[in-house]
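All protein chains but one are shown in place.
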Amino acid sequence: MKSRGATIACLLSPGLALALLAGCGQPSHGRQQPAAVPAATITLRLADEPAGAQPTYRQLERPAVFFAHPAHLQALGDKDCRRCHAVDDQGRFLPGLKQLVGVKGRRAREQAYHRVCIDCHRQQARQKGKAAPVLCGQCHGAPPGRGPAWSAIRFDLSLHQRHLLAMDGKCERCHHVYDEKLKKLVWKKNTESACRDCHGRYRRPEKTSLADASHAACVGCHLRRLAGKRSAGPVDCLGCHTAGRRAGIKRLEKPPPLERGQAERMLICQEGAKTGAVFFEHRNHETRVAACHQCHHRTMNKCSTCHRRSEADQGGGVTLERAYHDSRSAVSCVGCHRRQAEEGDCRGCHFRLVQLPAQHSCPQCHQAPIQPPSRPQLAGTDYVGVAVRPLLGPLSEDRQQLPERIEIKVLAAAYRPAVFPHLKIVKRLDEVVRRSSLASVFHGRVETLCSGCHHHQPLGARPAPCRSCHDNRGSRQQDRPSLYTAYHRQCVGCHQQLRLKQGCNDCHRPAAKEVSP
Amino acid sequence: MTISRRGFLGGLAAGTLAAGTAAASAGVKKLPGWPDSYGLLHDTNLCVGCRRCEEACKRVNGLPEPAVPLGDESVFDKMRRTSKDDYTVVNRYRRADGGRPAVYRKHQCMHCQDPCCASVCFVQAFEKTPQGPVLYHPERCVGCRYCVMACPYYALAYEYEQVWTPRVVRCTMCYPRIKKGQQPGCAEACPMGAITFGRRSDLLKLARQRIRKQPDRYIDHIYGEHEFGGTSWLTIGGTPFGELGLHEGAVPTPLPEIGSSYLSVVPLVITIYPGLLAGFYAFSRRREQLSRKETREAVAAALERARQEAENKLQAAAEKAKKEKEKAVAQAVKKAVEEAKKQAGQTGQEA
Amino acid sequence: MYHVLQEFMTATKGMCYVLSFGLLVIFVPFWLFLSEREKDDTSLPDKDEH
Partner (left out) sequence: MSQPATATGKLLTPFNLITAAILAVGGVITVLRFFVSGLAGTTNLTDTYPWGLWIGFDVMSGVALAAGGFVISSAVYLFGMKEYKPLVRPAILTGFLGYSLVVVGLLYDLGRWYRLPYPFVVKPGPTSMLFEVGLCVALYLTTLAIEFSPAALEWLGWKRLRQLVGSLTIALTILGLILSTMHQSSLGALFLITPTKLHPLWYSSHLPVHFFISAVAGGLGMIIIESALSHRVFHDQVEISGERFSQLTVGLAKAAAVTLAVYLAVKVIGIAMDDKWHWLASGYGGWYLVEMLGFVALPCFLFVIGYRERRLGAIRVAAVLTVLGIVLNRLNVAIFAFNWQLPAAERYFPSWMELWVTVSIVTAGVWIFRFIVKRMPILHEHPEWRGQH
């Protein structure tokens, strides 16, 4: 008997040790790159942690649980959200477990989670014999499962308009502000703002987080409408948070601009500015952006509310000048314009032009007098008096005198001269620019069409030949390519960006053989 | 000399410490590599996959024409590697999609700063020259192909079909041309200027300059500056290097150092084993001798005991014999006396 | 104390210490099991016999 016991101990002990190690240790995939969490999987967090952070709470303890929502729906077999979730007296949907509503503090929430989850799992196991996890490692550290990737839903103009129509044009159904005196949420006309302007990423004592607020309002309303047998938006995770399902949401072709009492046109000018003020066609921009917060990134206020001429705190340290001109920002004027220039056919030239805005483009915006009129906001009539900015004029007759074709003979030894259809390309550029109003404005002078190739030269000057800078050797110190390289980079680079032909023989024809029979 | 004991000990400790740090600094010192060595910079943002470099490489090295002619896009359908006929290959790592053009990378021997091939060769057939290229000496190559095995970049190839004189073949960084003051063939041929030849230190500056100028288009990293101790071929671009078939996040330690740390144990084995094993031998021999001696003694003791016993037995027997003899004598005497008495009595009666 | 231990276990090398001691401990029953019957067995080769 003793020997049998020893046998078993002997055989089991390594296995046991391994099992214990595997069970106790942090699962190793937790230490790797955090896996992509699918849309229907909710990362259960005990407190407000940055969403992008590694889902562990207190470095040394167990990783957060990835909660697979669809799996639970399937296991429970009913579609009643109220089994787990609560709806408050105003019909708002309260995201998260109903047993955890109002439970504060990490420890308390942790215990509540454990109690609710494990109790239910045990019950399931008892009643239906289903293998619901009850051990720590079965939930903590289990991979997030598979499914379509999560992405945020963008409440763009089209979606906004559809909701507005469904609400009979009543903004107050969604928009609200907190009235200090009345101690309640009220609607004030023309103060409507994006949810995120007030509801931040994290829960605060006086404000719910953006996620909680939007789920409460959106899902709650969708549920109510469904209950009333009316058309409603999605109530499940995937409906809003996967690109595939969102693509199925109906879109309005041309949503009208939103009315919030804003001026159609305005003059942007600053006290003591040294450059001309800017006439800004607000209405013109409204329909070209996805939503207001593409520019009004924090509040619906005007830029100068936060951004000041000096680096004030409220603008995040960004001065007003940079707020307009930072070419790397997604919300600045120049930044947005630059992004437009890197899309589509504009790429052919602009992928190489890294120093935007080009100097000659300043007056395209700054065209009003330096000393602005007293009222910064102009009525439509005032605006008429201001000089209309020049749009791209037609290619004039003398422009037609541009060389039609140029023969490039750099590789004369191996190839016949390459024919460069100069005029054809100029006409094509002209056509591309004319198609876009933005491009028409910034290419106000015809010469700007030339500077994509004839770079580093004063605008309008007769272009110097490439050879004058690009010699046969090039300069490594200045990173200036040789003529041979410069031609290829210029031509092939553009062709590459525009997906045009790039083969050697598309431009070059091999030199004729000496003797042909 | 009156040094307090404490002072003396303190001085000693300081001396040991100083010696310790000196030793440590000797152990962690690293040679910076050849200062003026040449290198090449490949800019994957500029490369358009025209394969002119392949063609030039073949021309310069006298290799057969490309198997797939230049301009035939189908060559990119599968990843190619260097071979005996291609010292360099251009692969496409990302197809053009949306507005983004395709991404290509030229592959060839990287000419490591501390080359694996050189460290693993048991006849030193590879040599890192001060000019940068890693050279191969076929005249002493035995053909074990450990170098091909060890190369982390899969850059070396072997002439398997050669029956008598197979060689390891790979990019030579056009060493003969460099010595003549020319550029390597590929750098000269590249129409896009995606390959730049120059001193490695200059190329690093150039690469940084490009990254600084266009931070949106370049990843702020020069592949080959530090990877596995650095390489003479440098790569920059806007695609994560892991996607370009390079070892993203590679350690800055040269791989040969793993081997050298292992080989440092070898002399220890040679020095420790004989003494240790001789000790074991002496121990087991001694044990054997002892047991043999014990056996001998035990045998002797047993013999002695046997002899003693025999003697005792003999003695006892002798004594017994003696006693019996005495007894017999006494009995005989007694008998004789009685007989005499009897006779005397008879005679007395008769008388 | 609990946290010190936890931190030790979380570190890979710390885990290795524990693991190697664990293996050492496992070796004891292994050895005992292996040589359990040696005592009552006389069929093993004797040392000084050749």
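Just so it is clear, A, B and C label the chains in written order, and each chain counts residues from 1 on its own.
Everything below uses one rule, namely that a residue touches a chain if its C-beta (ideal position, glycine included) is under 8 Å from a C-beta of that chain, and two chains touch if they have at least 3 such contacts.
Since we're looking at a predicted model, the values are computed, not measured.
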### Query
Where the complex has a chain not shown, which of B:Ala56, B:Val103 or B:Cys116 is the residue touching it?
B:Cys116
### Message
Among B:Ala157, B:Cys171 or B:Leu234, which one touches the chain that has been omitted from the display?
### Response
B:Ala157
### Query
Mind pulling the chain C residues that touch the left-out chain?
12-13, 15-16, 19-20, 23, 27, 30-31, 33-37, 41, 43-50
### Query
In the complete complex, which positions of chain B touch the hidden chain?
81-84, 116, 118-125, 140-146, 148-150, 152, 154, 156-166, 247, 250, 255-256, 258-260, 262-263, 266, 269-270, 273-274, 277-278, 280-281, 283-285, 287-288
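The rule is short, and it goes like this: only the chains that are shown with their structure count from here on.
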#### Entry: CA centroid of chain A to CA centroid of chain C, Å
59
## Note on the structure
Averaging C-alpha coordinates per chain, one finds the centres of chain A and chain B separated by a number of Å equal to 51
#### Entry: Approximate Å spacing (C-alpha centroids) for the pair chain B, chain C
29
### Message
Touching residues of chain A toward chain B in the complex: what are they?
### Response
328, 342-344, 347, 354, 474, 476-477, 479, 481-482, 484-486, 488-489, 492-493, 496-497, 499, 502-505
### Message
Considering only the defined contacts, which chain B positions touch chain A in the complex?
### Response
46, 48, 50, 52, 70-71, 96, 99, 101, 190-193, 196, 198, 202, 206, 209-210, 213-214, 216
